[in-house]
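What you see is the complex with one protein chain gone and the rest in place.
Up next, subunit A:
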Amino acid sequence: MNSEANQKPFAAVPDEHGRFGIYGGRFVAETLMSALDELEALYVRLRDDAEFQREFDEDLAHYVGRPSPLYHATRWSDQIGGARIYLKREDLNHTGAHKVNNTIGQALLAKHMGKKRVIAETGAGQHGVATATVAARLGLECQVFMGEEDVHRQALNVYRMKLLGAEVIPVKSGSRTLKDAMNEAMRDWVTNVDDTFYIIGTVAGPHPYPMLVRDFQCVIGREARAQCLEQTGRLPDALVACVGGGSNAIGLFHPFLDDTSVAMYGVEAGGHGLASGQHAAPLSAGTPGVLHGNRTYLMQDVNGQIMDTHSVSAGLDYPGVGPEHSWLKDIGRVNYVAANDDEALKAFHALTRIEGIMPALESSHALAYAQKLAADMSPEQNIVVNLSGRGDKDIHTVAQIDGIEL
C-alpha cells in the first residue's frame, strides 16, 4: 500500500479528489461527472453554513427524535460476564434505523438544488423507507430500486414504502440484490440527471457521497462520545458496529478516530462462514477494485467480475464497502471481523429475550461479535455497540429459519 498517502490525519480525508489513501475517487460515466461536481460544490458550501446545520439539527431533534439513548444493557452484560455493553439506540429513530440521519441531510441538499424527484437503492428496505419518508414530508416524487429477491424477503418494508407514496421498482438483473439495485439506480440517474437527486444510502458511491453520508451519520458517534463521558466518566474501551456499506459504522467510529485508546471493530456478514465463500465480507476476504463509482475492497473473482454474496440480512448483502473503511483497514485503525448467519441469529434471540429489544439482523452481527469480545474483557471495561436498527422487518425471515409459519 502507498504508506505516504495513507498517513494523512483523519480529518484530512478524503482529499480534494475524494480519495481516502488509494480508495474512493469518482469512477462513473461522463454523463454524471458534472452532476457530482455540482453536488460537491453545493455540499462544501452548505456544510459550513450555520443555517443549513441548524435546519439539519432541528430535523434530527424534532422529526427523528434525537439524541438517541445510550443504554447500558445490564442484564445481557451480566449474563456474558465480561465488559459492560452499552447500546447506541439508533433503532429508536423515526423509521427504525440510522438510515434516516442521512436521508434527512440529503433531502435538504435536494431541496437546495430544486430537484423534484428523488431515487434510492435499498437492500433491507430501511434506506428505502427512510427515503420515502423524507420524500413524503417534502412532497418529492420518489422511486426506490430494490432487488427482486429483497422485495420478497422484505415484504413489510416494500408495503411501508408504498404507503408513503413511493414507487418500488423490483430489479431483475444480475443477482437481484442490493448491488443490482444500485446499478439500476445509477442507470435511472444517468437518464434523469437534470431533475433527479440520487439519495445513496451508504458511505459508498462516487465522491462526494462517501464524505457527505459520513458527515450526516457522524451525529451517532458525537452523541455516543458525549453520552459515554457523561454516563461513565470516560471514553469507551471498544466500539462495535456492523458493516455492509458501512454507514452506521463510520457514523459511530469517525468521531472517535483520534481517541487512540478506543479500539474499533467493524463486523461484516460472514454468511455461511468465510471458508464457504458464501458471505458478504469484502474487508475480511476480498481484494481492492472499482465498483459503483469508487475504489474499495470487493468480492471479486480472478477475472475481476463481482461475485454474488450471501447474508441472512439483506442490508449487509453487498460485495463492496465504503472506501473509508478500506483505508481504515489498511492503516490498521479499525479491526474488521465477521459474524456468521447463525451467530447473528443467536444474538437476535438473546437480545430480544434478555433485554426486550428486538434488533435488526444487520445489527445482530455487531451484537454477536460484541458478545465474544465482551467475554474476553474485564467488567471494568465498556463497549459501545451500534444498535443500528430494529428487527420488526426481519420477523418473517427469523420465523422461516426457525420453521414457524406466521
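Throughout what follows, a residue touches a chain if its C-beta (ideal position, glycine included) is under 8 Å from a C-beta of that chain, and two chains touch if they have at least 3 such contacts; residues count from 1.
We take it that contacts and distances are computed from a predicted model.
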Next item on the list: Name the absent chain as its UniProt record does, using one of the following: "Tryptophan synthase alpha chain", "propionyl-CoA carboxylase", "Fumarate reductase subunit D" or "Hydrogenase maturation factor".
Entry: "Tryptophan synthase alpha chain"
Margin query: Can you say which of A:187, A:372 or A:396 touches the chain missing from this structure?
Written below: A:187
Next item on the list: Taking the full complex into account, find the residue in A:30, A:230 or A:405 that is in contact with the omitted chain.
Entry: A:30
Check: Any idea which of A:248, A:300, A:340 or A:364 touches the chain not displayed?
Finding: A:300
Check: In the complete complex, which positions of subunit A touch the hidden chain?
Finding: 17, 25-35, 173-174, 179-180, 183, 186-187, 190-194, 287, 289-293, 295, 298, 300, 303-307
